[in-house]
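Omission of a single protein chain aside, the complex is shown with its protein chains in their original locations.
This part shows subunit A:
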Amino acid sequence: MSSARNLTAALRRARVPRPRLALRPVQFTPLTSTTRTFTSSSTRTSDSRQIKYTSEAYNVQRNPNFAEISAEDVAHFKELLGSQSAVIDGVTTDAADDIEPFNSDWMRKYRGHTRLVLKPQNAQEVSKVLKYCNERKLAVVPQGGNTGLVGGSVPVFDEIVINTSRMNQIRSFDAASGVLVADAGVILEVADQYLAEREHLFPLDLGAKGSCHIGGNVSTNAGGLRLLRYGSLHGSVLGLEAVLPDGTIVDALSTLRKNNTGYDLKQLFIGSEGTIGLVTAVSIQCPPRPKAVNVAYFGLESFEQVQQAYLAAKGQLSEILSAFELMDGRSQSLVIESTGNKHPLEGEYPFYCLVETSGSNAEHDMAKLESFLENVMGEGIVADGVLAQDETQFQALWRWREGITESLSHLGGTYKYDVSIPLADLYQLVEDCKARLTEMGFVGDDDSFPVRAVVGYGHMGDSNLHLNVSVRQYNKEVEKAIEPWVYEWIQQRQGSISAEHGLGVAKREFIGYSQNETMVKLMKQLKNVYDPNGIMNPYKYI
């Protein structure tokens, strides 16, 4: 019996190409810093000391109003936080190696000069730390799992890193309402597994879920793969606990779905990237975990038909639709080129879509899905398609969407733009960008052309496109041809230059393309009200 079981286990391993969970699409979106990204991605395996300092790469000056950290400050923090593991002291001792992971990001793109990392354990400790910093005018950077894509969680100069990793307790979960209350430093996957045991689901899923903290997710208003179904964090977060720079603990940890009493101030902390306060706990509405999941993969002849298919999916699959992803033909041929996998469809099409349903009843879902498939095939909206018959096919089909980023990185460098554009114009950006670069003589099939391909893919259901320009080698002229043209293009259509990745260091100076002067002015006023000394995450955001 046991050896036979082993055999099956071996078979299971052999037949499953790659686990899906760890490989959700991770988007690198270097907007301002395509040059630097490219350099950094090519030096990925080299020593961390080669990452260029953000202060040099972005040419920022240290704000002279901020105080320098002294040995007395460190002694004060040590006494305040007590525990040996709460302070990584690079001021009075040599702790460069210990501090390095807090000073740079996983893409090896941003690097700061911090010499002190603090890991408070609760809101009271955070309050004491921030109060002291505010009085002393010591700048700080709130940091969670440090998995951001725009450099928001990495210090620029000697800001003190306040890391949330020791605030990692799940406080409560109520099965009836589905409300989870947890500390900011709980890792997203840990929270999701905790919920899985209780047949619920965290309403957010993204590539970095094994490392990112839910406090960081909330602070950056992370988007991810479940947004189409479960909405943005502005809706699912019911309450939070945060600490203002003056030490005030904002207790807005409501677990109520409805609460129309005054300004909804918690929204200020969602997506403000730690520039107003530090989130220490979150209460969030969690849906029941779907019991049945299906995936279909389509080939379509035009973007017009992609839109029709999306409308049909929304109308006919409605509540069970959980993903509608778009991939253009070129992106799929690059995956084939890179992986050598056999494409699921016989013919070639200019567009492909991946449709996922999640529901509570497999038969009901399948009946709906089949009538939807019959409809889109019968109407000629979809030219061809396949439906995953088992879990392995399910994962294999997702790989055609998720594998794009990885495949592109194998083929060379990539300029990546994470944008949001009204649906009708969504793919036009790729066409126009391709036409522009082709006209300028950059695009071609052999090595004499710098650009290999201009591809588009993304979360169709969220009007979120990833425009990727795959290049053979970095070329300053190509970069100049894309930027700022691409931002202007998006601005003309009232789109967003950063759909889900935020501003951080990378997109700070481009906010004007997506927000008008009045809006930016109001934002600055808000910032000044809550953080008059500007110590919270400086040199970023706005």
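Everything that follows uses one rule, which is that a residue touches a chain if its C-beta (ideal position, glycine included) is under 8 Å from a C-beta of that chain, and two chains touch if they have at least 3 such contacts; residues count from 1.
Throughout what follows, contacts and distances are computed from a predicted model.
Undergrad: Pick from "Probable electron transfer flavoprotein subunit beta", "ubiquitinyl hydrolase 1", "tRNA (adenine(58)-N(1))-methyltransferase non-catalytic subunit TRM6" or "DNA replication complex GINS protein PSF3" the UniProt protein name of the chain that isn't shown here.
TA: "Probable electron transfer flavoprotein subunit beta"
Undergrad: Any idea which of A:207, A:245, A:385 or A:456 touches the chain not displayed?
TA: Counting the whole complex, the residue in contact with the absent chain is A:385.
Undergrad: Determine which one of A:166, A:330 or A:416 touches the chain that has been left out.
TA: With A:166, A:330 or A:416 as choices, the missing chain is touched by A:166.
Undergrad: With the full complex in mind, choose from A:335, A:373, A:426 or A:443 the residue touching the hidden chain.
TA: Touching the chain that is not displayed is residue A:373.
Undergrad: For subunit A, which residues touch the unseen chain?
TA: Residues 2, 4-5, 7-8, 11-12, 14-16, 83-85, 88, 119, 166, 291-292, 296-298, 342, 344-346, 362, 370, 373-374, 377, 382, 384-395 of subunit A touch the chain that is not shown.
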